[in-house]
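Here the structure is laid out as structure tokens; the discussion comes afterwards.
Yeah, one chain of the complex is gone here, protein chain that is, but the others are all in their spots.
This part shows chain A:
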Amino acid sequence: MVRPAAGRGGGPVSTTTTSRTAARLDALRAAGRPALVGYLPVGYPDVARSVEAVTAMVDAGVDVVEIGVPYTDPVMDGPVIQEAAEAALLAGTRVRDVLQVVEAVADRSGGTVPSLVMSYYNPVLRYGVAAFARDLAAAGGAGMITPDLIPDEAGEWVAAADEHDLDKVFLVAPSSTPERLQLTARASRGFVYASSTMGVTGARAAVGRRAEQLVADTRAAGAEHVCVGIGVTTGDHAAEVGRYADGVIVGSALVRTLLGDAPWSARLDALGKVTAELAAGVARARTTTPGGPA
């Protein structure tokens, strides 16, 4: 069993520097806007249609995709994502199916849209951390977001990710101390995921006010790229968060368009519309005056 060499407060440090996700964020920054990061789970309502949904989301304007591995015990997720994840598991979705979606995104975008897998740790641990990193890289994935894996416990994953040149996206929260922001910024590659609010995923009427300060603090702690997630629902939210963040991460608002009994084509249309609205939001983020529409 690999353990981080350092004790608590130490933690592994990334040893590689090139990141496709970071390059994408830099290119968008140069173009004067933040990235739209869109989340969908693999396997909802089944694997084939989840591939359609993710590619539809790419077509509609997301810059980075986050592909969720459904898990039985998703403690960071709210009811919308959990409903989709439970249905995906019932439909027989396997962890390895995520690789198919990663390949589809790479094909569809000609490699321009980086895919990050978002997974709780146990499915990856069971797959084999080194094997998962190898297979993810081979499928054209950019890296992984780990909601229940903090850098302190991530020695095995960091080693495997570095070996396969993958991004490691760790989370920070409004409760993170300056020391932990530094630890997390050091261990992350691609970007640091800032939780806008204390809480689980899900649409909210407003994005947490602590988000902007958290992004500033995380940058001050050494992070080159910080994206904000949790609670972003509308184009206006996206524009507001995009003023100060390198990327705006949207999950539940997109997943919700796929739930329900409407014909699949109508659900894909709804997904495309919401994605386009969010993309328009990030496109105007840097031209919107602070305190403007929100």
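Here is the rule we use: a residue touches a chain if its C-beta (ideal position, glycine included) is under 8 Å from a C-beta of that chain, and two chains touch if they have at least 3 such contacts; residues count from 1.
Here, contacts and distances are computed from a predicted model.
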item: Per UniProt, the name of the complex member that is left out, chosen from "Heme-copper oxidase subunit III", "CRISPR-associated endonuclease Cas1", "(2Fe-2S)-binding protein" or "Tryptophan synthase beta chain"; value: "Tryptophan synthase beta chain"
item: Per the touch definition above, residue among A:N122, A:Q213 or A:T287 touching the missing chain; value: A:N122
item: Touching residue (missing chain; options A:S176, A:T233 or A:T275); value: A:S176
item: Touching residues (missing chain, whole complex) on chain A; value: 1, 3, 8, 71-76, 78, 82, 86, 89, 94-95, 121-127, 147-150, 152-153, 170-177, 180, 184, 195, 198-200
